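Just one protein chain is left out here, and the rest sit where they should.
Coming up: subunit A.
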Amino acid sequence: MNENTQTANIEVEQNSDIIQITDMHKWYGDFHVLKNITLQVKKQERIVICGPSGSGKSTLIRCINRLEEHQKGKIVVDGIELTNDLKNIEKIRAEVGMVFQHFNLFPHLTILDNLTLGPIWVRKTPRAEAEDTAMYYLEKVRIAEQAKKYPGQLSGGQQQRVAIARSLCMKPNVMLFDEPTSALDPEMVKEVLDVMISLANDGMTMIVVSHEMGFARSVAHRVLFMDYGEIVEGNTPQAFFDNPQHDRTKLFLSQILD
C-alpha cells in the first residue's frame, strides 16, 4: 500500500518536474562552490540563470548532466537519480542536450558526422535515418548547405548553431546552454539567439546560463540570480527585472544593464 502510493507520487512528480535538485552541495577541494541548491524545473519550462562570474552558474548546470559531480544532496533528471552508476549517467546524458560556450564541435569530423555520431553510437540509429534527422535539424538552424564542411571552415555563429543541432539530433528532453553566446563576435549573437528562440517556441525545456538579458526577458519563464554558489532569488522575468528583491541582485542588474 505504502509502496503503491510512493510510486504514484513519483509518477506525478515525473509528469510535472523533469529536473529536481534538492539540497545539493558541491565543493572543489575546500572551496564550497554550490551551497544548498534546490531547484525544480517543469517540463517545457525555460529558465535563465545569471550572476557574476565565479558564482557557480555553469557548475550548477554541469552538475545536471554530471560533467561535474555533486557531493551532497540529490539530483533527479527525468525520474533517474544521478549517482555514480555509469549506466544511469550515460542514460541521463543521452536525454539531456548541452551547448557549450566554446562550441566543442569535433574538428576531425564533417558537420554531418558531428551530428550523426551521437544517434549512431549512443542511440544505435541506422546511419541513413540518422543522416535524415541531421539534415532536418541543420535545415532548422539554417545551415544545411554546410553539411559536408569541417567545423574549422565555419564562423563562430555557424559553429554554435551546428552545436545546437548536434544536441537536438539526440532528441533530448532538456537542453542546457552554458553561456552559448559569450564566445561569439557581436554580429553573430543574434543568429544563435534566434535559433534558441525558435527552439523555445517548439516547447523545449531549457536551462540557459546567459547574460543576454533581452533574451531572458522575452523567452524565460523564470530568471534565477546566483551569487557565491547560492541561488539568491528567482522570479518571473518581469518581477525579476522590474522589482528585484535582494541588494546583490540590484547591484548586479545595475552593473549589467548600464
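Here is the rule we use: contacts are C-beta pairs under 8 Å (C-beta built on N, C-alpha and C of every residue); 3 or more make two chains touch, one makes a residue touch a chain; residues count from 1.
Definition applied: contacts and distances are computed from a predicted model.
Taking the options "Phenylalanine--tRNA ligase alpha subunit", "General L-amino acid transport system permease protein", "Oxaloacetate decarboxylase, gamma chain" or "Probable septum site-determining protein MinC" in turn, only "General L-amino acid transport system permease protein" matches the UniProt protein name of the chain that is not displayed.
Residue-wise, the contact with the chain that is not shown comes from A:E90, picked out of A:D23, A:E90 or A:E145.
Mapped onto subunit A, contacts with the missing chain fall at residues 65-67, 86, 90-91, 93-94, 96-98, 100, 102, 104-108, 117-118, 121-122, 150-153, 166-167, 170.
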